[in-house]
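A single protein chain has been removed from this complex, and every other one stays in its place.
Think of it as A and B in the order they're written, each chain with its own count starting at 1.
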Amino acid sequence: MSESLVKLTINGQLIEAPIGLNLIEAAKLIGVEIPHFCYHPDLCIAGNCRMCVVEVATLRTGPTGTPILEWNPKLTIACNTTVVEGMEVLTHTPRIIEARRGVMEFLLINHPLDCPICDQAGECRLQELAMDYGRAESRFVEEKERKPKRTLLGPKIMLDDERCILCSRCIRFMRDVAGQDCLGFMGRGSRSTLTCYPGREPSTNYDLNIVDLCPVGALTSVDFRFKQRVWFLKQTRSLCPHCSTGCNIVIGSRENTVCRLTPRDNEAVNQRWMCDEGRLNYRFINDPTRLVEPLSRMNENVQSLSWDEATRQIAERLTALRDGGEGRIAFIGSAGATTEELFLFRQLAGVLGVTLMDVVPHTGSADARLLQSDRNPNTAGALVTGVAAIPPGSRLLEIAQGIQDGRIRALVVLNEDIIPAGIGADLLGKLELLISVSRLPSAVTEAAHYLLPGATFAEKSGTFINRAGRIQRMNPAVASPGNARPEWRILAGLLAELGQPQEESLESIYRAMAQVLAPVWGVTWDAIGSQGVQLHVD
Amino acid sequence: MIVERPKLTIWDRLYMPQILKGMWITLKHIPMKRFTRQYPEETPPLPKRYRGVPTLVRDPEQRVKCVACQLCEFVCPPRAITVIPGFRAETGPDAKVEKEPSDFIIDMARCIYCGLCEEACPEEAIFLKKDYAMASYTREQMKLHKEKLLELGGIHEDRICKWKKK
Partner (left out) sequence: MWTDPAILEWIFILVKIIVIFGLVLSIVPYTVLAERRICAWIQDRVGPNRVGFQGLLQPIADALKLMLKEDMLSNHVHKVVFTLAPALVFMPSLMVLAVIPWGSAIGPMTCVLSDMNAGMLFALAVASFSVYGIALAGWASNSKYPFLGGMRSAAQMISYEVCLGLSLVPLFMQTGSLNLSAIVEYQTQHGWLMLYHPVACFIFITSLFAECNRTPFDLPEAEQELVSGYNIEYSSLKFGLFFLGEYANMLVASALVTTLFLGGWSLPFAPFNAPATVIWVGLAHVGIFVAKVCAMLFLFIWVRWTVPRFRYDQLMALGWKVFFPLALVNIVVVAVIMACRANL
């Protein structure tokens, strides 16, 4: 690969960089940050903000035939300059700094004093760079340019044109990535204004990415607007549970309330994007109707139990059924559960002699980018642990039949509403024992004899194996409401009660799983890290 | 430095003269001027920069100045402030301010009267007034809400009136 590497010097430091890399990225390799607004690694280069200027010298053949280093007389933008053999780059000379200060001063001329009401404050590039390159006092005495404020761009995005620094990132994203050419600039000079083409507005499933992209607070999310200041948000690395892509996300939460989900970099999965459906799919976490207490229901007599008591009673009744004859218990797992949970679920099935189990498939429309039609985040996990039938969902009918015949007397359901999946309320009524682990009330929880409150993805750690067979990790951001607890703890408790004590932490359960589950052999918890590991599954 | 223990004479060691002298001193103090301030009737003179209860102010046009930026909440060392951000009425005269606190709670049981909130506020919306008698019977009552804070704060004679020009 050495032929594709070039040598160059940045701030006196010799580095090797692959051909075609631009200077912003090359400088990043040695930890030098070149300030920029319009450049974005996943978008085409626009080169219109002029913040990234650097001094560049290239090798030229001199009159005597020896190469001489010639400095460009003008400052060069780093984003649109690629590395060249023998190049020398200076990123922070007084001249450059003076130029950047000039750029900042122009940017701030018409910028409103909105930071106190601007949702971007705290993660705003303009604020940050104003600290480095801004003047403390304005020299501008004229009236500021007035532009439209509080304009809705489609239903999800609020545009404040006064704050826009005209970097065109949003335009490029909508045109090149989201595939909907709908934004553009209108007017000239300081009156340039971002606006939608007549009759069009952002209406794809990826619009909200421009809110992340926008370096300032010109584009803000209607959903997150004025909800919480970003500096209060606890950032937790997690995974989007909305489809089998498994986009890497950050959960922003404050005081046990999830406030927003944002994408995080993972070149192999979602680059820097996520779909709006997934992004807005967090409200159920804070739902006030969440189940908070283990309950037992005997002849309309509802009673709340302690975990120990619930676990004991359930184990007792399941053992009795197991000992009463074969095939009396069926399991319905969830491909939305973590791999560890499915592993424990499978183990529980083994202990109880359950052979009939499956997961409920969820599908929706897919698009060409991230969103998959398989809306279960861990179908692959359900398959490798053996909880899912092949193909997933194919044994549900058999289970329904078994209940109908009266052969199956008990059903354990993990976080699924099985009524749309073909096991209707009439069938549930026939069961002698229905155990439902669930987070939100549903028709199944209404019929369940034992109801165990579980935790959402934001409340636990665990792994998902995505559609491409990549195992990825998530972390707990908030605490479960009331007495609800992660499903792996519920299952581990049941297994312990049945004489199979489990490890105490999720991490050690993963380790135990990695020893017996072929696809994850040798993949350590730490190796999964924040970026995941590609497994070899088929 | 070594301090030698002073040699006591017999006279000193008797103690009595010193004790009697002391008793004479205390006796003399009985009719002297008293320094006690009879508090609720006599209030103490407050220094010019005295920091009392933090309050929210309105500008001369009756606008609630606070825009719920939550910087005071962030800076407050004992975390006495809770701001619940909300929206200004879409059509009212302050619609262009966009944001306002839908509630603003200062827990006076926590506040240490440091004045950092006043210092941090970019909108000059929170001021420490001179009131100091903020006692209550319950902890709940110690939490001052937006209405109470605005009432305590009154109008701030603001010369800039930023939002008027917006």
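One rule holds for everything that comes next: a contact is a pair of C-beta atoms (placed from the backbone, for glycine too) under 8 Å apart; a residue touches a chain by one contact, two chains touch by 3 or more.
What you see is a predicted model; the values in this text were computed from it and never measured.
May I ask you to name the displayed chains that the omitted chain touches in the full complex?
So, spelled out: the chain left out of view touches B.
Looking at B:Ile10, B:Met32, B:Ala135 or B:Ile160, which residue reaches the missing chain?
Checking each option in B:Ile10, B:Met32, B:Ala135 or B:Ile160, the one touching the absent chain turns out to be B:Met32.
Can you work out which residue in B:Met23, B:Leu46 or B:Ile155 touches the chain that's missing from view?
B:Met23
What does the interface between chain B and the hidden chain look like in terms of residue numbers?
19, 22-23, 25-27, 29-36, 38
The working rule: only the chains that are shown with their structure count from here on.
What whole-Å value do you get for the distance between chain A and chain B if each is reduced to the mean of its CA atoms?
The mean C-alpha positions of chain A and chain B differ by 45 Å.
Per the contact definition, I'd like the list of chain A residues that touch chain B in the complex.
Interface residues on chain A, with respect to chain B: 112-113, 115-117, 121, 149-150, 226-229, 231-232.
Within their complex, state which residues of chain B touch chain A.
So the residues of chain B touching chain A come out as 67-71, 73-74, 85-87, 96-99, 122-123, 162, 166.
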